[in-house]
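A protein chain is absent from this complex, but the other protein chains hold their places.
Per-chain residue numbering starts at 1, and chain names A and B are given in the order in which the chains are listed.
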Amino acid sequence: MNARRVVAVVLPPLVLGVAAVAAWELLVQLLDLKPYFLPSPSSIADAFSGNVDRIWSAVRVSGTNALIGLLGGVVLGVAVSFLLMRFDLLNELANPMAVALNAVPIVVVVSIFQNWYPSTSEMPRRLIVAVVVYFIVLVNVSKGLRGVHATHLELLRSLAASPWAVLVKARIPNAVPFLFTALKIAAPTAVITAFVAEYFGGRQNGLGYFIPSNFAGSKNAMAWAYVLGACALGLAFYLISILLERLINKQSGPRPGGA
Amino acid sequence: MSAEPGTPNSVVVDRVSKVFNPGTSGEVEALTDIELTVTKGEFVSLIGPSGCGKSTLLRLIGNLIEPTAGTVLVNGKSAAQARLDQEYGMAFQQAGLFEWRTVARNIELPLELKGWDKARRRERAGQMLDLVQLSDFARHMPWQLSGGMQQRVAIARALAADPPLLLMDEPFGALDEMTREHMQAELLRIRSITGTSVVFVTHSIPEAVYLSDRVVVMSPRPGRITDVVDVALGARRSEDTREDATFFAKITEVREALRRVEGHVPVRGGVDDR
Partner (left out) sequence: MIRRALRRTVLFAIALVLVACVWELWKLIAPAPGALVPRTDDRSMPHVWDIVRRLGDPERRGLDEPIWRTVLGYAWNTGKLALGGFALGGVVGIFLAVVMARWRVAERALLPWVIMSQTVPLIALAPQVISWSGRLSIGGWEWPRWLSVCVLAAFLAFFPIAVGTLRGLKSAPSAALELMDSYAASWWRTLVKLRFPAAVPYMVPAFKLAATLSVVGVIVAEISIGQSNGIGRAVISYLQTGSGDPAKIYAAVFGAALLGMALYGLVVLADTVVTRNRPKEGIT
């Protein structure tokens, strides 16, 4: 990527972002908005630089919860999609259940998980992240395992390939881009889910606790400083998943199926 | 071209019929009472209007579908056994290469399924690449190749395990005219080296005549063989053949056979009695 392209890609959003922040600051100053209503970007920057340690430790807590849940959900999602691939009836049973479960906002399920573990445990949060990630991975990887081109299937049949060979040689490679599509959605989702889970009790150590509690105490600028940390965390997860995708795809080149 | 005594025929189709969705409202009589024999080393084309069942017949020979009646023998075995023993190679209209594998690894696919070890596979793939003259592209990815090159790789893959029979379903249909003619010459050249029997489905009359020893004309509703044209152009064909008077005569013969099909003029028997 040459310099010109980099500028073309980075400049417009940067300009827009700077303009928006400037407008925001202006708005607060001009209308003399009270901080409990809408804090100015400058006050948020102050709050942030003054509390970097605390923000960082909260980010670490939320990040760990999100990461563990993410890994668990991916492993489970991939495993189950293989199972469902093999046993079609299971699939028909699981599908409506999945839609229903997906409709229950995680916020409600978290409370149930909370009851299952001692109050100092991080498990409920990791569990709910894993569940959410599991669904995303399952939907996408299943599509990839099933969506093999008809010509490929015919070819493998003409070569008398066993179902196992078809799985290994055609379905799995076909599913890889779908896994990365899932990852790109699941990674930031894992982070947000971790926040929401932290909101619901358990130890008061994650971003999901500090953000609402600061708002409740009318320390809006501080709360937004934590929010900045949260955005950075979500962005980091997303960028890492894109990086992973680029790495794996370097060999196979551009392929259909990825988002 | 004539079979040595004792060698089984490559393909024997005996009174084969195929009905899709029998007993429902979507019932289709794709093929009726087909009789066809392909001797070892012979090149036979199937040609006919849409719906005449030529692709269905090809897939019956390849045991990708089962006949409703009749039997199919390939190399003296049942079609199912022949498929399990990987006794034929197949090429489709879309090259169908695995986009995540290199060219060489694509060619190795049938060999992997046969359980060959890595060194042997590598060597064979190299030979096949030489055969189709794509040795420089062994480590390329399919998307980096043109349509014609991809088809050459597909043919190399179909021949990798050195099968005695090749089944081809309009493999050059997606290519432009000039590439098509080039590929036809390539196919004949490769075949002169390997001696493989070929059953070839096509829409193009000149293509059928140029490539084949015999052209089988089919008609639809229900699908059946209406004519067989013996292409007496000899075993050695070249670019000059395309200018040959016999070539044009045979094209006319096939064209008229096809017209008879469409015009429902009385046709010569439905049996290939060789």
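What to note about this one:
By definition in this document, contacts are C-beta pairs under 8 Å (C-beta built on N, C-alpha and C of every residue); 3 or more make two chains touch, one makes a residue touch a chain.
Computed from a predicted model, the values in this text were never measured in an experiment.
The hidden chain, counted over the whole complex, makes contact with A.
Considering the whole complex, the residue from A:Leu76, A:Met123 or A:Ala165 that touches the absent chain is A:Met123.
Note on the undisplayed chain: of the listed residues A:Val6, A:Leu93, A:Val168 or A:Ile240, the one touching it is A:Leu93.
Considering the full assembly, A:Ala216 is the residue among A:Ala3, A:Ala216 or A:Leu247 that touches the omitted chain.
Mapped onto chain A, the interface with the missing chain covers residues 8-9, 12-13, 15-17, 36-38, 92-94, 96-97, 99-109, 111-113, 115-117, 121, 123, 143, 146-148, 150, 153, 188, 191-192, 195-196, 199, 207-208, 211-212, 215-216, 220, 223-224, 226-227, 230-231, 233-235, 238.
As a convention for this text, only the chains that are shown with their structure count from here on.
Chain A and chain B have centres, each the mean of its CA atoms, that are 50 Å apart. Within the complex, the chain A residues that touch chain B are 149, 151-152, 154-161, 165, 169-170, 173-174, 176, 252-255.
Within the complex formed with chain A, the residues of chain B that make contact are 62, 64, 83-86, 88-90, 92, 94, 96, 98-101, 109-110, 112-113, 141, 143-144, 167.
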